[in-house]
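A single protein chain has been omitted from the complex, and every remaining protein chain is retained in its original position.
Showing chain A:
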Amino acid sequence: MILVILPYSTVLPLSNTARLYAVCALRDSILKSLLAAAHGLSDEQKEFQKMAFDFAANEMSPHMAEWDEKEIFPVETMRKAAQLGFGGIYVQPEVGGSGLSRLDTSVIFEALSTGCVSTTAYLSIHNMCNWMIDTFGNTEQREKYCPELCMMDKFASYCLTEPGSGSDAASLLTTAKLEGDHYVLNGSKAFISGGGDTDVYIVMCRTGGKGPKGISCVVVEKDTPGLSFGKKEKKVAASCSLGAAHACVQLARDHLLVRKQFGETLSSNQFLQFKLAEMATKLVASRLLVREAALALQEGRSDAVSLCSMAKLFVTDECFNICNQALQMHGGYGYLKDYAVQQFVRDIRVHQILEGTNEVMRMIIARSLLSESG
């Protein structure tokens, strides 16, 4: 398998071939599993992980750049993923889900995001919407929506954020008023992943008074009269960050072993050796924190919320730094779209913002630490 990115040429060909070599190198290096992604996992988890890595390398990685460039929502690939059980990973089997744990899910998303971070981030949102209906819906709702969402016959979006309410989510203004036998919703949502392409919208809206207690969740289907979509925003997307960072450490390592300057490979440079060591250490630390948070969540531990907030805060920040540093190590080449590293950096920058900004995470953690029962 060819994996050497031309080390001596002064001008790197800006071609699809170079892109392919870079992707193949990524695939090979991921398979070396230097970074202990499989350590501490059960045999089944190792199987899930292996399968997800293979799927990411074969079905996602080769298209990651094109999906980014052409802003494609890769329906066919996601349906393939759904056939393997990725549409409802922690949804109950009786409605078509795979019935796995949060830790299993984290391991899977981490592996998938080495193939494409933003597609995996969407998959995680779809899974969350599916889980919400499975967990909080009644039998009729579960049976109506979950099987289709598990197979990805239908795609879901999570709608909380509005133009006027992001971090202060509880101040949302979209209302749902009961009129006879139906609800009338009024308002607008913003920054909705999959918005316009998806079929089932999980909409948070106000049915009661002010604040969080007045908010309910309404499922809205795509062709509901009165539902319209704005323009697709141009934008530069915790387990997904891990996969990206894992991929970037591998890419950086391979580059250091190949690129020569001042008569030696970059890997002989102590500063870069130390930097790489720090990146790997932070990656492993991040992974442990995510997995611990996932365990806490699935066991219903009292520290689950704080731990998840800590994980989100730490991991998204650290992994972005890892990817950014990996880009830096590539020098000028890191800035070329022929190299995957820049896409990982762009894709995970948003993880420090979405699903609760890292500032909000600090609020949650501080509140927990300073509370009476803390």
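What we mean here is this: contacts are C-beta pairs under 8 Å (C-beta built on N, C-alpha and C of every residue); 3 or more make two chains touch, one makes a residue touch a chain; residues count from 1.
In this section, contacts and distances are computed from a predicted model.
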**Asked** Absent chain per UniProt: "N-acyl-aromatic-L-amino acid amidohydrolase", "Mediator of RNA polymerase II transcription subunit 10", "Glutamyl-tRNA(Gln) amidotransferase subunit B, mitochondrial" or "Electron transfer flavoprotein subunit beta"?
**Response** "Electron transfer flavoprotein subunit beta"
**Complete:** Where A:Thr77, A:Ser98 or A:Gln325 are the choices, the one touching the absent chain is A:Ser98
**Message:** Out of A:Gln83, A:Ser188, A:Thr281 or A:Ser302, which residue would touch the omitted chain in the full complex?
**Reply:** A:Gln83
**Asked** Which one touches the absent chain: A:Glu44, A:Glu66, A:Glu278 or A:Glu359?
**Response** A:Glu44
**Fill in**
Cross-chain touch to the chain not pictured, restricted to A:Phe55, A:Tyr122 or A:Tyr339, is A:Phe55
**Prompt:** Residues on chain A that touch the omitted chain in the whole complex?
**Reply:** 1, 27-28, 31-33, 43-44, 46-48, 50-51, 54-55, 83-86, 89, 93, 98-100, 108
